[in-house]
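In this view, the complex is presented without one of its protein chains, the others remaining in place.
The block that comes next holds chain A.
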Amino acid sequence: MNQAIAPTIRVQNVRQNRLQRKLYIFGALAILLILASFFSDYLCPYDPYMQDMSLTKAAPSAQHWLGTDRYGRDMLSRVIAGSKTSIFSTLLLVGFITVFGSVIGIICAWAGKWVDTVLMRLSDMFLAFPGLVFALAVAAVLGGGVHNAIFALAAISWPKYARLARSQTLSLQSAAFMQAAKMAGSSTFKIIRKHVIPNISGPILVTAMLDIGTMMMELAGLSFLGLGAKPPIPEWGSMMSDTRNLLPTQPWVTLAPGFAIFFSVMVFNLLGDTVRDYLDPKNRR
């Protein structure tokens, strides 16, 4: 009997170890990206706004590793400075919608009745908007800019979290330990803080992790269309849009921000996948 079980356990151990290694690698990369976005001001070799008309569209060299754009601005500095807008805004956005959506979801599940109906219909409404159309409408009403792009994306993304938190809370409510907590004299607030949030945070966290990459893409996409960050603010999407006609002749000015988006989205997506697999009970011993 032991012989039959042993290989299975070993396979699980190997899988667990591999997962753990992946988690560390992608986690470290993600932290590196986040740190880079926080300290981008100190990491730039040149001022990302400084124009040097004598050195426009220069090819990568020892002085300018990624070359310069059409105004002679150092591309490496602009890509690094762009991380502040792209990564930091994305994390802010995902953090906000996760918390906001979850709070709405828990309120819906707890209050029930008309509160639930009203908030859920409202979330259906926002869910029904295609992201781009809503962002265009927001840009038309409030004007462009990073803030409004974030606002537009937040408005259409929170319902996902509200629905998740609501369904998770509802399924918890029938558990006997919730009734036991009520009979222990715990207030609603304490029950939510101590029993609901720890039990529903797993799936919500995984969804949020997987959303970082998507949101980064959408934010860059909006900027590319001119609905997000406005030049001269360095932002990867708008940088690509600015320089896209230079792609045949000076490809580095387009490829650098493009690669930055690709790399960041990939790291956060892989991290999200790994966290999901890691928390999956099937991969637990």
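The rule is short, and it goes like this: a contact is a pair of C-beta atoms (placed from the backbone, for glycine too) under 8 Å apart; a residue touches a chain by one contact, two chains touch by 3 or more; residues count from 1.
To be clear about the criterion, contacts and distances are computed from a predicted model.
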Seminar exercise, completed: Taking the list "Peptide/nickel transport system ATP-binding protein", "Pyruvate dehydrogenase complex E1 component subunit beta", "Integral membrane protein" or "Peptidoglycan-associated lipoprotein", the UniProt entry for the undisplayed chain gives the protein name "Peptide/nickel transport system ATP-binding protein"
Exercise. Which listed residue (A:Gln16, A:Thr56, A:Ser167 or A:Asn199) would be found touching the missing chain in the intact complex?
Worked result: A:Asn199
Seminar exercise, completed: Out of A:Arg21, A:Lys182 or A:Arg244, the sole contact with the unshown chain comes from A:Lys182
Problem set entry | Positions on chain A contacted by the hidden chain, ascending | 175-177, 179-186, 190, 194-195, 198-199
